[in-house]
Structures are given as C-alpha cells and as structure tokens.
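Read the structure below first, then the notes.
With one protein chain withheld, the remaining protein chains of the complex are depicted in position.
And then chain A:
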Amino acid sequence: MLWKRAVHEYIYFLQKMKRYYEEGDEEKKPPEQAPVEDQEPAEEVTKAIEMTPPPSNLSHRNKPKNQLISGAKDPFPGSASVTKELLSKYERPGKVKLVRNMCAQRFKSLEEKVQTAVGLTARHEVLLPEEDGYLEADEGQDTWTITQQDIAEAVDITSGSKHFNLVLPQFGPYSINYAGNGRSLLLGGRRGHVAAIDWQSKNLNCEMNVMETVNDVRWLHTQSMYAVAQLRWLHIYDSNGVELHCIKKFNDVLRMEFLRYHFLLATCSSTGFLQYLDVSVGKEVVATNVKAGRLGVMCQNPYNAVIHLGHSNGTVSLWSPSMKEPLVKMLCHRGAVRSLSVDKTGMYMASSGLDKKLTIFDIRTFRPLHSARLPLGAGTLCHSQKGLLAAGTGDVVQVYKDTRIAAPKTPYLCLSAKAPIHGLQFCPFEDVLGIGHGGGFTSMIVPGAGEANFDAMECNPYESRKQQREWEVKALLEKIPAELITLDPTKLGEVDTATLEQKQREQKERLGLDPNEKERFNPRRRLKGKSSSANLLKRKKKVGHERQRVSMSVQERKAKQQEIKEGQASPGPKSTLDRFKK
C-alpha cells in the first residue's frame, strides 16, 4: 500500500510539474498515458510531437507559418498562456459597448488590439525581478507575537538596519512624511523641529527649528521642496531648509495632502477652509468653506485625488476642487471621526472614530463592509501599497492584513512605541512603516507592505539627478488640470451618451410640451357634502386603479398578440387530439 501511495504521490508531483505548453496536449492523450514512474516529462513531450503527422512534401504555400526550413521545431509553440485573473488585472474598465453596424468592424479590430496589449503586459509579469516580502509564523505561533528584533535578526543586515529608533523626546510628537519614491523622510515635531533625512543612509539633509508650532509636514513633487504647516501660515522650504515662500493665504493649516499628478497641495485649516494650492504656479486654485468647524482629519484617495474630510459629527465628506459642495457626505461614526485612510485602489476606506470603532467602507457603494472595536480606538490610520492597514492605538501600532476580506481582529504585526503615536506612513516601495510619536521616530519593518517592482517612469528610488530633472519636466507637462478631479477618473475616456432624462428634456424644449407627461387627475368639485377630503381621495384612488388596469390590459393585449403570432407560426389549428401527436 505504501508503495502504491508513493507512486501516486510521484505522479501527482509530475502532474504538478507540468508546464504550460503541455496543457494543450492533455486533451489528446487518454488518461492511461499519464507518466509512469520511470518516464521523464521531456520524453513525453517528444512523444506528443511525434503523434502529430510528420510534414509531407508540402509546397511552400501550404507550409505552416512557424515551421523553419531546417525542420527544427519550436518546443514552446504559440504564446505563453496566462490565467484569466492575471489578464483581468491588466484590463481597463469601460469597454466600448456601443456597437453599431457601421463601426462594428472598427471597434472589433480596436478591441483586438487592446486585448493583445493586455495579453502582452500580463505576460511581462514573469520578467519582474523582485518578489514581495512575507512573514510566516511557525505552527502554533501568531505573527503578531514576532518582535521587530526577531525580524531584524532573521533578515539580512541591510534589511535589518531598516528598523531603527530616533530618540527625539524634546520636540515631539512628530508628524512624518516620506517622499514619493520613498528615499527621503521629513519629520516635523510639534514644537518646531523640522528635519529632512535620507532614512536609508541615515544622512541628515537639513534640520532646523522654526520656533513655532508645526502642525504637518509634506514633501512636494520633488525632494527639493517641502511644505510645513506652521502655527499661522503655510511655509515652503527647500532641501537646505531655506524658506522659499510664506503663503499668507493659507492660514491655520492643520493637515495637508499633496496630489502629485495634479501638483496640488490640499490643506485644511482650523477655520474650516479646504484650500488647494497649485505648487507649479504658486496660486491658490480654490478655497472652499466646508462649514463643518475645525478640520483636523483629512486624507486623499490616491485613485481619483478626491479629498476625504472627517468631521466632528461623525460624517466624512468627499471633495473635489471643481465643486463647492461635497461630492458625497456619509455618516460613518457615532462620535467624531478621528482618522481616515484610503487604499491605493481607491475602493476601500478605513475610518476610525471616537466610538472606538475601526470601520472599512466600500467607496464604490459607500457602504460599510466590516467594523471592529479597538480598545483605545485608532488615532491614526494608514494603508500600504499592498493593502496592509496600520492603526495607531495609543502607544501601540497594529498592522492588519486583508482588511477588505474580514474585519480587523488579530493584527498581523504589533509594535509598542512607548509614546503616544502621532503620525504613521508606510514607506513607498519598501517594507517599512514610519511611526512618528511623542518620543521621536521609529521605523518598523513590515514584510509584504511595499510594492516590490517599481516603474521608473513613475517614481524611481534610484534615480540620478538627471533622470530626476527629466522626470520633473515631463510631470509638469502632463500636469492634470484641477477640474478633472472626479469620483471616476476613467469617465473622461468613455463615450458620452445622452441619458433618457436628457433626451426627454431636449424633446420637451423642442416641442414646447412634454409628450410623456401624464395628465394629473383633478377631482371635480361636487355639491356640498359630496366633496369631503375623504371622498376626493377615494375618487382619486379610483381613477388611479382604473389607469393601472388600463395599462395592465395593454400589457395583456401585447402578450395576447405575441401568442397569436406564435400560433401563426405553428401550422394548423389546435385540436384536442394534438396532445397525442409525437
């Protein structure tokens, strides 16, 4: 028995080892031909090829395309197979559904081209050099019990050095910001300490004390400029700490977000204004009075650049610079909203409130997916590129995995910062979570947090000075206008068809009357005593029922006509003996 089982296992192993090019051959072969113990898969391939009839004296015209003159055969014929899931990853939404006879062929060929491109990009994935990080605990162990020291010891020295502490007890708590490519780190202590460091080499680029409260810090599009929201005004400094601008139109700023594709710095202030600064020309784009009191909670949706604001009455409002009203207003919590974060795909929003709940919302439907109660409630939230969610609860940072699938219950990783947590951000393209807290800064290793393979055309952590300059010019050239910030950024590429409502409105304008309007029944006034309000309502209802019946009968008539038509199609009149027909 044991022997048989071993054989089975080996066969299973061989089947698993099968390559993609063998899949096509599988159907031809009967199951008995499954590889036996001593048969090697390579031999099997040759067999499968031999089974196909050898090319006879075909003329050149009849010769298959891929055949070589030498007679050599392509061991991997056709293009590599890809799974549907992989293809769907690269497919863009908004396929053209509008197909008329005239342009059907054009759309078809266009669609074919798009599919080819999708196939090619999906196949390119095997060429990506790096693999995502991961952390797997031993049996019976939970991953959250693993300490940073354990991880730092287990991994290589370079990765281990990514866990470090900066002890800065004087000027905390610290808000932090990583640059777009994850190289530089900006620290802003509440009591005025601002520092920019290259966190990997631990080089200090600039350090200063602005002698004023610092509410937030944010890198602009390059590592040569950053914005600091100070007690009164918004200041912009360069990489050496030289003050470039003091923008007095932006006062009492509490939080900032930089929309890097739009070159907009969105700020929200304690006076209740949401303002947008175009950093490429230095002009205020729009200032909106949110009319919801002090605005201390803000985050951006990286998918569509919509700004999410959390309010003290538990609502979250979504803003775009082209609208004076919120795009969406949703009630998320019973108490005030403490923190917000939207993941990279723009589908899920995590929010935490004073009711100590951490709720995951689906922003496509604006409905909560799941919710969990955290003992202290999360004061700060942050999503990583791979969808991990970090929550700062009191002194402890908890990182959750797969929050879109299940409610965040047991954390993936935990770390106590030993001081109240103020700022959290995952470092882009690295497995690192930066924690700004009352005692300084802590860099935490979170395996599987960052995107492994970056695209150098978007942001390149290893870019040279020249590449950086070139990128800046290109990025400025394709700066997206602020008016294009909408909930669905793909709308711009779709066909704009008139809705039924629009068509009816146009028809109404054209004709001067509404042909679809139903005449409202106005009950005639009758003699005294017969026109009581109950009577009127009764008469109205009667007419309503009558109309409904008429419309029903129309449907019935249609159904009857349909029946008659079908009856005509079947030959001969029906008789009782028809049922015996075969």
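In the analysis below, a residue touches a chain if its C-beta (ideal position, glycine included) is under 8 Å from a C-beta of that chain, and two chains touch if they have at least 3 such contacts; residues count from 1.
Note that contacts and distances are computed from a predicted model.
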Original post:
The chain dropped from view, which UniProt name applies: "Ubiquitin-conjugating enzyme E2 Z", "Cytochrome c oxidase subunit 7A-like 2, isoform A", "DDB1- and CUL4-associated factor 13" or "Dolichol-phosphate mannosyltransferase subunit 1"?
Top reply: "DDB1- and CUL4-associated factor 13"
Subject >> Full-complex contact with the absent chain, from A:85, A:138, A:509 or A:566 >> reply: A:138
Subject >> Residue touching the undisplayed chain, where the options are A:74, A:111 or A:130 >> reply: A:130
Subject >> Contacting the left-out chain in the complete assembly, out of A:80, A:167, A:376 or A:492 >> reply: A:492
Original post:
What residues on chain A make contact with the chain left out of this view?
Top reply: 89-90, 92, 121, 124, 128-138, 141, 146, 150-151, 154-156, 158-159, 162, 261, 302-305, 344-345, 429-431, 445, 447, 450-458, 460-464, 466-467, 477-481, 484, 489-493
